[in-house]
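The complex is shown incomplete by one protein chain, all other protein chains being positioned as in the whole.
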């Protein structure tokens, strides 16, 4: 694993500042589901996350019900008004061009131009984000205010773009664990200049990858961190690795929209009570962060693919708010001021704690199942009895009693922790003491 | 099915007015569990509901633990006081005579008469309703006020009645469906002049029968609409058809007490989570009608037979209030002013919607279970993406995503609708679009 040495340690300053700076660096790139913008994004993320394995799917390949689209290169785009003034230009915002627009250079009347324009009457200052991956078309997005200012006459439009056969490209980092059980942390990298949806996701996952690579010991579980275009990326990944996930995945999360100031929102997997759900809800329950838990529903992001009925994988999503609750979604208002270092840091901390909970969660089994073991002669209990309720380390003693009772082979450590209302990361050291005393042992499967 | 042409279409005016008028027509008839009053009632109901198949059970026949009683004909009845004045007469109310009284014509003192009199001290103006189907006895019911006015002396009483061997008679309408799965809508027709309990039930079921007969297409499910005397009628029906119900019944309802102004009250089946329960609760949840849902309990009406432990059928009851909550129950105060056209219409509408929900409730299965299907190339999704949350037909798109996810073979359409919090009658047209696009197909059993 020489590659693990390649990544840099966390820079000085807070993790929140670092993640916000990384999002700022990625912000101007003209990303799309396939093409140079996506590749450049992955390369920048690798500087934080470490080298990624690339999975390529050729244009035109069938992945389940879908077809891999062309790569898209956008070099220039503008609209000139009847007076020859540039009224819309790619230089101002890469949201101005409908993603995957076919090339065009022609003159046409305002009336002919209108069907190619997209704006939001209710948000007159926002440029909407629109795509046309699977339909050959071109278009411009602009603010309603810009649109209202257009006068009748002949316009000149240019989209200097290319749609060419190539590859859909996914970046994956694998952190091998001591067991073959897998955890998936997936995010998407196909949106151009928008900060909460989506750059918050990739930067947090990059930081998680670095954290996992920098662990001193091999983790218990195998972690897969996936950077892929939304929808088609998840579909393509599942078409190649879905069977492996069905065999090995114990918990997965779609990491997206984690930079805004909305409350932490855990959306359950379709199954609803998988290890992914138990770990995320456990972390939130034992945190002081404002949060809520909501049930699975299909609209939103890639959980729709992972939780399609044929796969029905243990994949949830810890996000901030829900995509349909914030009006800045899919517009130019989702800019770098919409995400904060503080919320990025908090979201990172929440996912890190989920990883801790997953790592702690072994199934340990008590070796003395009939009556409690005598803790005193093992030096685990005060030799002078009776002082239980004024005992200084009473919490540790209570934890032991809980563990010796609930580690029965039917509760994993997370379930035992939930039975006694304690965070698993505080129970785990006590469990380790009991393992050392040979009162608990790892369950053999 | 020539017979289906025989019934008349709904008359002009509101359904509520029509049902109230029908109840008024039936009100004066002296009904009992067996005899001409019941037959006359069924014949009048047939003018609205269409022809009924009659099931006959001979007097003395054993049906489970019960014996079919005699037919009862009542021609005249009165009490004359010591001065020869008629103080109680059948002409005033057919509740005055205990149902199935044996004939009597004799003179007796007030003291001897008292044990044959029934009144309600707490409701001094109400004539109670009393029966003696299985015990040879006679009696008069009168208001407490009438009773208090009786002076000592010799009275003359006459009950010109006949108890004769004959038949218990049940009327049943069958609307054959495309499948053999059955729905039962049962009501009772044995009470004399009382409006909420019971005429509201028969008139609503008659209207439901007409509605089902007038459908353009054969329904999915087979409907059985049963008009029977209470208790003994249900027992007799189950003794002959219970096995068929056990094989085919998917939902049943005891339709009774649906005309008062009390809130809609759904009483669950004994099993509690059958299709009958899911459909009724779904309808109420997606309505604006005040309502409540209560668990099964044996006292009340024929659900006690259908839900006896040996049968334990999926039979609930949507009523208004519960029998033990209104003091007019089983008295002359339950008259035509106690039921309103508006509440009859609302109850009819609720049952009609239950039928709609049952009809809509097929089990459809997604044909693309691995990842979502690409809706765009089927013309089911806007070709320009990204506008999801400002999409005009977003509800339809969300419904599609829900259906493509939850139509997994384990959820029927009602269960899928409950997962997404949507009324099944709004989801069904979207499901039909997906069936047309071959993305959903009917589950083959």
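By written order: A and B. Residues from 1 in each chain.
Just so it is clear, a residue touches a chain if its C-beta (ideal position, glycine included) is under 8 Å from a C-beta of that chain, and two chains touch if they have at least 3 such contacts.
Computed from a predicted model, the values in this text were never measured in an experiment.
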item	value
Hidden partner chain, touching residue among B:27, B:311 or B:425	B:311
Full-complex contact with the absent chain, from A:247, A:372 or A:443	A:372
Residues belonging to subunit B that touch the chain removed from view	63-67, 98-99, 118, 120, 122, 128-135, 137, 139, 234-235, 238-239, 242, 270, 297-299, 304-305, 307-312, 323-324, 329-330
Hidden partner chain, residues of subunit A it touches	366, 368-374, 376-377, 383-390, 397-398, 401-402, 404-409, 420
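One rule holds in what follows: only the chains that are shown with their structure count from here on.
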item	value
Distance from subunit B to subunit A - Cα centre to Cα centre, in angstrom	54
